[in-house]
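Yeah, one chain of the complex is gone here, protein chain that is, but the others are all in their spots.
Labels run A and B following the written order; every chain starts at residue 1.
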Amino acid sequence: MDQTLIQTPVADANFVGQPATPTPPEKVSEMEQSFIQARKANVFYGEKQALFDINLDIEEKRVTALIGPSGCGKSTFLRAINRMNDLIPICRFDGNLTIAGQEIYDPAVDVVALRAQVGMVFQKPNPFPKSIFENVAYGLKIHGMTSSKTEMADRVEWSLKSAGLWDEVHDRLDQPGNSLSGGQQQRLCIARTVAVAPKVILMDEPCSALDPIATAKVEDLIDSLRKDYTIVIVTHSMQQAARISQRTAFFHLGKLIEVGATKDVFTNPREEQTQNYITGRIG
Amino acid sequence: MPDGTLIITRSERPRWRDNLIIAVMAAAAGVAILVTLGIVLSLVFETILFLKKVPISNFLFGLEWSPQTAIRADQVGAEGSFGVLPLINGTLLISAIAMAVATPLGLTSAIYLSEYASKRARDWVKPALEILAGIPTVVYGFFAALTVAPFIRMTGGQFGLEVASESALAAGMVMGIMIVPLISSLSDDVINAVPQSLRDASLGMGATQSETIRRVVMPAALPGIAGSLLLATSRAIGETMIVLMAAGLAAKLSLNPLDAVTTITVQIVALLTGDQEFASAKTLSAFALGLLLFVLTLIMNVIALRIVKKYREQYD
Partner (left out) sequence: MINFTQEAGFGLRRRKRAEARFQWAGRGAILISLAFLVIMFASIIGNGAGVIWQSQIAVTVDLSAEEIDPENIGDASFNSLVKKGLRDAFPEVEKRKEKKRLYGLVSTEAAFEVERQIQANPELLGGMQTLWVTASDDADLYISGQVDTDLPEVKRRVSDAEIAMLDKLLEEGLARETFNRGFFTNGDSREPEIAGILSSLMGSALTLLVCFALSFPLGIGAAIYLEEFAPKNRMSDLIEVNINNLAAVPSIVFGLLGLSIFLGYMGLPRSTPLVGGMVLALMTLPTIIIASRAALRSVPPSFKEAALALGATPVQAIFHHVLPVAMPGMLTGAIVGMAQALGETAPLLMIGMVAFIVDVPTSVLEPATALPVQIFLWADAPERAFTEKTAAAIIVLLTFLILMNLIAILLRRKLETRF
């Protein structure tokens, strides 16, 4: 369904704006190119450097968790993936970051097109002060993704079902989005993101403002979305990272310390810093 | 005082002095209440005297305003007519024109300044716009009468339109410009109060900045903006000098912006300057108009301040 909605008039082959494929550094050259690939990614806030030479591969249709103590740069990295950092005037990116082989910091890239395909869910549920229906339909409307009212309604229903919210709200779609409970609001925000069929969903501590029951529901939802979307989630809860992610990357003081299969990172970390963090000695 | 003794009992002397000072300051704060009371009492008192001479229904629903003073006491129609509707008509017509000019200009400036302009540009443009708010209204009135009104008349003439030399349009337009900074600074506050998280959500989905503003920020800011527009309208209704100098004295029921109309404030001035006999219906009617103006603007201000306050609490 999502494939029919996104019109890609220009096929990859004759796409002009794309830069030459960056030569991957030797360390990872044995791997085949992963879906999201960061190479020597540095982020600066004015004079202050927030990320140092991050090399990170994120695989398609998996959940990748970014963990680390607060201020370690995990959120900065997440926001670099759909260029939300551009909103901060003093913020500067240096290095390479590709999604499906395309450099997203290339001048030809349009952040609107990028963000339409790399969606984001925020820490605090932030539904628009509009009805539930309008919240989900928002992206469809701005991107002109549906051609009729019924198509729009179908699409909203599908999104709400994907987010596991349909049964709870189908009889009150015209009520304001912020009349829902916190957990429902967060799932509404996920439905809103899913509606435009992004390739990647970025989640910035999506459960930190929720109670345990709502958290469990959102975690279930994330797990079920995995088959269709590439998900990158920042979390400060190691249990959550262990529960929902397949891969985990540990950040500390702006550096990527370790990345690997979640199971390995938590049971048998290669680095001492990771060990210290997951056993609670730092953070 | 012997060593080692601690005196912690009250000493009476500084206390009564302090209390006196506090009482004086409280009285100063009370002046604010006295002023309101004074306004209400003086206006109500004179209005009651006026309504003894002219029935309230004639005043509120009368279609004709011509407060003649009698030359002879037994003259027919000696007291003139005191129908306030033509004045309300003129006041609202000019205020509507002013708001039609000021709302788009003020709102779009506020949006641009708060959402697009660089800090440097903001630091220059905002004070420049504030200058408009600091210029005395008598200056606007002079400019409206000397430059804008003849210009409109000339332009209208080229299109074969009959434009009064003191048109509602000239007064309204100039008043509109005067109100721009009021709307712009009030809306600026309101727009800035919309949480960044809503903008992030919209931009994060791939909305452009203008889509975010039009579809998310503005709807969220709407109550606050409505409040600021209401305050601005109340300002337009109470404005005196611009209309006095550029709109004229012709009391008529007309919605044509090219006509000359008159307003409540202009008539208050006209009734109370020049020769007057105290306690005549003509003089007293000015206070009735004043009361009407006061009540009208007060209601608008109270509602507007409520809305704005409620809106602020919503996002605090």
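The rule we apply is simple: contacts are C-beta pairs under 8 Å (C-beta built on N, C-alpha and C of every residue); 3 or more make two chains touch, one makes a residue touch a chain.
As the structure is a prediction and not an experimental result, all values here were calculated from the model.
Checked against the full complex, the one of B:240, B:256 or B:280 touching the unshown chain is B:240. In the complete complex, the residue from B:22, B:56 or B:161 that touches the missing chain is B:22.
Of the options B:139, B:193, B:226 or B:258, the residue whose C-beta touches the omitted chain is B:139. Although one chain is not displayed, its contacts with chain B can still be listed: residues 14-15, 17-18, 21-22, 24-33, 35-36, 38-39, 42-43, 45-46, 104-109, 111-113, 116, 125, 128-129, 131-132, 134-143, 145-147, 177, 180-181, 206, 208-211, 213-214, 231, 234-235, 237-241, 244-245, 265, 268-269, 272-273, 278, 286-287, 290, 293-294, 297-298, 301-302, 305. Residue-level contact of chain A with the missing chain is found at 6-12, 15, 17, 99-100, 102, 104, 106, 108-110, 112-114, 116-117, 142-145, 199.
Quick note on the criterion: only the chains that are shown with their structure count from here on.
The touching residues of chain B, when paired with chain A in their complex, are 195, 197-198, 200-208, 211, 215-216, 219-220.
Residue ranges on chain A touching chain B, taken from their complex, read 82, 84, 87, 111-117, 119-120, 122, 124, 126-130, 138-139, 141-143, 189, 192-193, 196.
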